[in-house]
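What follows is a single structure, and I will ask about it in a moment.
The complex appears here minus one protein chain, its other protein chains still in place.
Per-chain residue numbering starts at 1, and chain names A, B and C are given in the order in which the chains are listed.
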Amino acid sequence: MESKKMSNLLSFEKPVAQIQRRIEDLEKESQEKNIDLSVSIEQLRTELKLELQQIFSQLSRWEKVMVARHPERPKLIDYIKVLIPDYLYFCGDRLFRDDPAIFGAMGHINDNQLIMVIGHYKGKNTRDNIQCNFGMANPEGYRKALRLMRLAEKFRAPIVTLIDTPGAYPGIEAEEHGQSEAIAMNLREMFQLKVPILSIVTGEGGSGGALGIGVGDKIMMMEHAIYSVISPEGCASILWRDASKASEVAEKLKLTAQDIMKFKLIDEIINEPVGGAHRNHREATDSVKKCILQWLNQSEKISWNQDLLDQRYEKYIRLASFDHVKNLMKDIRSSEENL
Amino acid sequence: MESKKMSNLLSFEKPVAQIQRRIEDLEKESQEKNIDLSVSIEQLRTELKLELQQIFSQLSRWEKVMVARHPERPKLIDYIKVLIPDYLYFCGDRLFRDDPAIFGAMGHINDNQLIMVIGHYKGKNTRDNIQCNFGMANPEGYRKALRLMRLAEKFRAPIVTLIDTPGAYPGIEAEEHGQSEAIAMNLREMFQLKVPILSIVTGEGGSGGALGIGVGDKIMMMEHAIYSVISPEGCASILWRDASKASEVAEKLKLTAQDIMKFKLIDEIINEPVGGAHRNHREATDSVKKCILQWLNQSEKISWNQDLLDQRYEKYIRLASFDHVKNLMKDIRSSEENL
Amino acid sequence: MISFKKNNTPKIVKPGPNLEAEARDWTKCPGCRALLYNKHLSENYQICPKCNHHFRLNSREWLRLLSDEGSFCPLFEEFEAEDILEFTDNETYVERIKKACKKTNANEAIQTGTCTIEGHKIAIGVMNFHFIGGSMGVVVGEKIVRLTTLATEQKLPLLILSASGGARMQEGMFSLLQMARTAGAIGRFQKENGLYLSLLTHPTTGGVSASYAFLGDVIIAEPQALIGFAGARVIEQTTRQKLPPRFQTAEFLVEHGQIDKIVERKVMKKVIARILSFYQEGWSSHGVKKNE
Partner (left out) sequence: MISFKKNNTPKIVKPGPNLEAEARDWTKCPGCRALLYNKHLSENYQICPKCNHHFRLNSREWLRLLSDEGSFCPLFEEFEAEDILEFTDNETYVERIKKACKKTNANEAIQTGTCTIEGHKIAIGVMNFHFIGGSMGVVVGEKIVRLTTLATEQKLPLLILSASGGARMQEGMFSLLQMARTAGAIGRFQKENGLYLSLLTHPTTGGVSASYAFLGDVIIAEPQALIGFAGARVIEQTTRQKLPPRFQTAEFLVEHGQIDKIVERKVMKKVIARILSFYQEGWSSHGVKKNE
């Protein structure tokens, strides 16, 4: 496993840091003294991997939140570069402003299939972060996303949306320019696009701002991504006027990919490299690419006309419906009885 | 004829002012001294009417510009009150701002036919004027107009647009928010509305800002309205860097209803009261109402589906086409030869 | 879901022991602090005659105000919330629902059905802020989807009155997805040329405002209603800017082009009826066009 040096270590990653440091020391020693320490190093690497596997299989929901928000997690642009290397980007909502918090580009995946990738962009460094508002889009971002989706429709290019946002931007101008209208319009219009849509939550799926580009024929989540109706901090401050209770609230919100898969609200979980996507961008992006290719393969079989729209609509008629909940509750009860 | 007291006398109206003053004097005398002067008054009134007829039948093009811009000319709201007394207005572009320079309302004409009236609003007084930008719309105004037209389509209400603007607003924000895009979009989308559209130039038809709500199945102009690719002032300052040559340029631009009718670019001229619409609002608005009713009557016979769109499109394929011009030139040449 | 401190529900004045019975008949106006006789308040559409303060109506009161007497037929009453997340804060979600039902004498934050408004038959949904802040969970979403589907099938105009703090966080992702479900249903309805009137009352925010509330062909708001996506406090904390006056009020939204008009409660029924009559006429007066 190719492991990166971590500048942002999460608290629960500390045990791993020691092993990593030991590996680094041995590597240095091996080089300086020109001796073969590969056996010891390999051993430590295995140890590291096991430790990471151990830690990341037992993350609490709040720890998952921290992984999903990890600053070194792959960002939209990392995915785009790997997914569609010959990409062309398109800017602007044709109305008011180009919002850098939403970015979209068209290009070929695997050299032969054209797709449009649209997502939230959090930025790769502090300057970027600020420019992109940490991935919190304004209405013009959502309107640009819709314009690009319609462009994809004209090009007959399937759409992949990559979700990674704390939420829509809570700003004065955002309210003035119709944050509500922009998100609502996307939710409505995404049902009308005659090309297949896949939505993947790659990091943070923050409420309406995430869903605003998230209506898809299929919905997937990365292994350590989260998707929530409200941020744990926001929820805590409403319930107890105390944002510091966020970690406690995260447990209640059941916002991990695993929770949501269990609820049957998503179609698939995309595996991450051992220790999380932030430890190995290449493996993470490849994993996403593989899932997209599989999905494209399935989508070939549907004819891209009213049928596609009907299927999408039917999906959402069932999804999170009263019957859906009822059936889940029945399943839960019967499995409890069987214990 | 019910004549208003003029607070804004145009230079060429001066001869009329004297007669008016004499009428007022006689009326006053008759009342104060309680004597019957009705014969003399009636005589003067006839004189006034003849004088007005004389003056207004010989207006130069620049004088027409001044009549079309007359501050006491009926404004959008005067028309709406007479045309659709039970009107309901609708605000906003759902994007950025409600632009008071464009106003739209739905209601019944003649108690039985629902229509949507949308137009430029110049305002009725100085405060209004400023708020409405003297009828110069921003992009949000054009976007609101389009939204209201689509609403009319949903209500199956024919659309009447009333044009009265010096032009689209030349402002910084207007450019930032896409004045070009907004007007272009309206021009394109008005071809797609499945309800009949009538455009009437009631006053000033100022270039792209006028046309931006002016694509119709029929186009009419009031007798003293103007319609021009550029304002005489603007044209003069481009040609000679001297806006004061506007009166001279007005002659060149051939921008009167009569010119444009002769060019076969409009379908009808709507008669104004003797001495211009500003002298008798009631007669002017009634005249417009009559023309709308006639048009509605014709529109009943077309089925409001693709046929309507095809007819509208065909109209504009012919209108101002190369063949149109060629045929006009032929007519002019042959009539010259016949002299 | 946003929390609202200022609750403008009529507050019964706490009286001295002897005056108790009498005092129940009086309400103190939070706008101007005048003591108002409940009967008069009720006759005045729950609007303070002194300062025009609009007291909040519950869904039943709204239905009484808008629909023709006896015309409301409730639909989809059978749906009741489930605690799929097993959510507990200061109390369990199950307990919270139970209390809300008791308090509002209703089983969810929206009443749906059909009614007539000055003779025009419509599909109607009316939210109730008193039921867990009018929050949208699975049942609210389900009822709106079903109501909209019914309106599409029966070719009825659709009216939804919103009063909500947003999505119901106690139902997690199930709540959030109601935004997409309702928006999808309304899109289908509108594609079939259905007329959707959205009526926004105090407050309409969060996941409700960013889904069906802002998809109305015509959007009407009550005067002074708070309408927006994000909570004012969150905006202040995030931007560290002072909020402009009247921020997120209905008046602010009209100015910013987001809604069609503000209508006083007293004439609300009349205005809606006029829109409905306009719409039905357009459809019936031209045989040719009807069939498209």
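By our rule, contacts are C-beta pairs under 8 Å (C-beta built on N, C-alpha and C of every residue); 3 or more make two chains touch, one makes a residue touch a chain.
All values derive from a computational prediction rather than experimental measurement.
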Neighbouring displayed chains - absent chain, whole complex: A, B
Residue in contact with the excluded chain [from B:L76, B:L114, B:C132 or B:I183]: B:I183
Listed residues B:G119, B:P158, B:G208 or B:G275, member touching the removed chain: B:G208
Residues belonging to subunit B that touch the chain removed from view: 168-172, 174-181, 183-185, 187-189, 191-192, 207-208, 211-212, 214-215, 227-230, 234-235, 238-240, 252-255, 260, 263, 265, 313, 316-317, 319-322, 325-326, 328-329
Residues of subunit A (touch criterion as defined above) contacting the omitted chain: 86, 88-99, 106-107, 113-114, 140, 144, 151, 154-157, 194, 300, 303-305
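Everything that follows uses one rule, which is that only the chains that are shown with their structure count from here on.
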Chain of greatest Cα-centre distance to subunit B: A
Closest chain to the centre of mass proxy, which here is the mean CA position: C
Centre distance in Å when subunit A and subunit C are each reduced to the mean of their C-alpha atoms: 33
Two or more partner chains touched - positions in subunit A: 176-178, 181
Sites on subunit C at which at least two other chains make contact: 214, 256-258
